[in-house]
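Entry: subunit A
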Amino acid sequence: MKLWKTILTAAALALAAGTSAFAARTDLVIGVTLEPPHLDPTAGAAAAIDEVLYANVFEGLTRIGPNGEVLPDLAETWTISDDGKVYTFKLHTGVKFHDGTDFNADDVKFSLDRARAEDSVNAQKGLFAAIDTVEVVDPATLKITLKNPQGSFLYNMGWGDAVIVAPETADTNKEKPIGTGPFKFQNWAKGSSITLVKSDTYWGAPVSLDKAEFRIVPDAAAAVPALLSGDVQAFPFFPDLDSVAQVQGDPRFKVVIGSTEGETILSINSKKPPFDKLQVRQAISFALDRKAIIDGASAGLGVPIGSHMSPASKAYVDLTGLYPHNVDKARELLKEAGFENGFKATLKLPPPPYARLGGEIIASQLRDVGIELEIVPVEWAQWLDQVFTKKDYDLTIVSHTEPNDIDIYSRKDYYFNYDNPAFDKIIAGLNLTSDEAKRMTLLGEAQKILADDAVVGFLYELPKAGVWDAKLEGLWENAPIQANDLTKVKWTD
Partner candidate 1 sequence: MNLLEIENLSLTIGGTPILKRVELSVAPGEVMGLVGESGSGKSMTALTVMQLLPWAARATGRIAFDGIDILAASEDQMCALRGDDIGMVFQEPMTALNPVKTIGEQVAEGIRWHIRASRADAEERARKMLDRVGLPAAQFPLSRYPHELSGGQRQRVVIAIACALKPKLLIADEPTTALDVVLQAQILDLLRDLVAENRMGLLLISHDLAVVTEMADRITILRHGEVMEAGDTARTLSGQFHPYTRQLAQASMHVPARAKTQEVGQGKPLLQVDSLTRDYPGRRTSLLKRAAPIRAVDDVSFSVDPGQSVALVGRSGCGKSTLARMVLALDGPSSGTIRFRGEVITGKSEAELRPARRDMQVVFQDPYGSFDPRQKVEKLVAEPLHVLEKKPTNTERREMVAKALHEVGLSPRDMDKYPHEFSGGQRQRLSIARAIITRPRLVVADEPVSALDVSIRAQILDLFAELNQKLGIAYLFITHDLTVARAITDQVMVMHDGRIVERGGTSEVLDHPQSEAAKALVAAAPDLHRAIARRLQEQG
Partner candidate 2 sequence: MTLHIDISEENLAGILAKAFRNRSFLAGFVITALVAAVALISFFWTPFDVTRLIIADKTQGPSLTHWFGTDHFGRDILSMIMVGARNSIAVALVAVGIGMGVGVPLGAFAAARGGIVDEAVMRLNDLVFAFPALLSAIMITAIFGPGALNAIIAIGIFNIPVFARVARAGALAIWPREFILAARAAGKGRTLITLEHVLPNIVTLLLVQGTIQFALGILAEAGLSYVGLGTQPPMPSWGRMLFDAQTRMVAAPWMALFPGMAIAVTVLGLNLLGDGIADILDPRSRRQR
């Protein structure tokens, strides 16, 4: 065996001769699971777009840092008026777009006005809802007036959907993105990879990579071989959590388990009988064994949650003790609700492994309390259509990865079909409050209400496992937003 391997490897080396270089590497192949539908972050919701372009090709006024903090970007500094309504941004000068044109305040005004226009195709128009006017003071100064104070405004301006684009190239960014970032777009081999190269005209601190290729590896099974064979050197979002343990022991790789903003929940259609009964929903919560779910669906890497808030958040309140795994209690509650003999329902599962695997486990756990679930796997297209839009479902599993999104429970017509005026009031108050302490209290109350109502089955915070070559440094450990910021990435050789 061993001998064979030696011989064959020698043969391989002979074949591969001439391909290796000894100087420190300046190229990187990053594995991503999903291919972006197009390359314009201001015109699509897909996280895959940001994963390639955010901070690399496109930049905003502000940006989100590795731990979710707001950092200055194209805006060098800013001042906020006392009433919290007027923001004055001082922009960097000497910034050029990749097509050679200059960047100035007009571009910012254009970008923001375009994003909040009536016919805008921006996927997150809500980010700009508070803006009243955008004024160009001079080419390096911009004044934004809000309709009312908004605590999260600077954070909002750091989203990928709020990056600055040039008016000349705005319409062609989907195919050929032109931004101000340290990397410029080179090539998109559809279905295969997207290549970025270093921009020579970058205004900021120079990056150390010359070339970055985002290789699309849609099949989780292919991730490990791709990594082991050296084809791909980094998977910031490693799709195959079960194999993490095995890669962990390998000195060639670094494994980083970080947090995300993904609250993974068992969504319940709470208007549809029997789920309109509180006892039924609570019974489901008691029936769930979160540890088993995390072990089975996320390789034991997730953190259990008791409400819709990331444990990493300052506002987090630990409510996991509210519904401990208790089959007897669950059966009792079902009996109270009139379902002594249980009932049947469907569980629609979108494609990600956390949903498909978690679904199997949950089906098995609910069977223990008498609820028979029929598992219906659906593609994202069907999920959006049937579950999200038409609300034609009983139960589903999905991870809500947007940061600070507890307000979704107050949205009218959201697919949970949840309606609680008390909760809506808290959210409304939250929007008008910029005082940090007050906000924390309100957020705590909101979490408590959701947990008490057992609106959905709160499962766990989706883990992020990053796996990359041990010689590589500078990649994000956590995922406050879904992005692969390459500005600080370098090889240490």
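The criterion applied here is as follows: a residue touches a chain if its C-beta (ideal position, glycine included) is under 8 Å from a C-beta of that chain, and two chains touch if they have at least 3 such contacts; residues count from 1.
The candidate set was assembled so that all candidates are chains of the complex that A comes from, given by their letters.
Note that the structure is a prediction, hence the values are computed from the model and not measured.
Trainee: Once the contact definition is applied, which of 1 or 2 turns out to touch subunit A in the complex?
Mentor: Answer for subunit A among the listed options: 2.
Trainee: Could you please specify the touching residues of subunit A with respect to candidate 2 in the complex?
Mentor: For this pair, the touching residues of subunit A are 219-221, 223-224, 228, 240, 242-243, 245-246, 291-292, 295-296, 351, 353, 357, 359-361, 363-364, 367, 375-379, 382.
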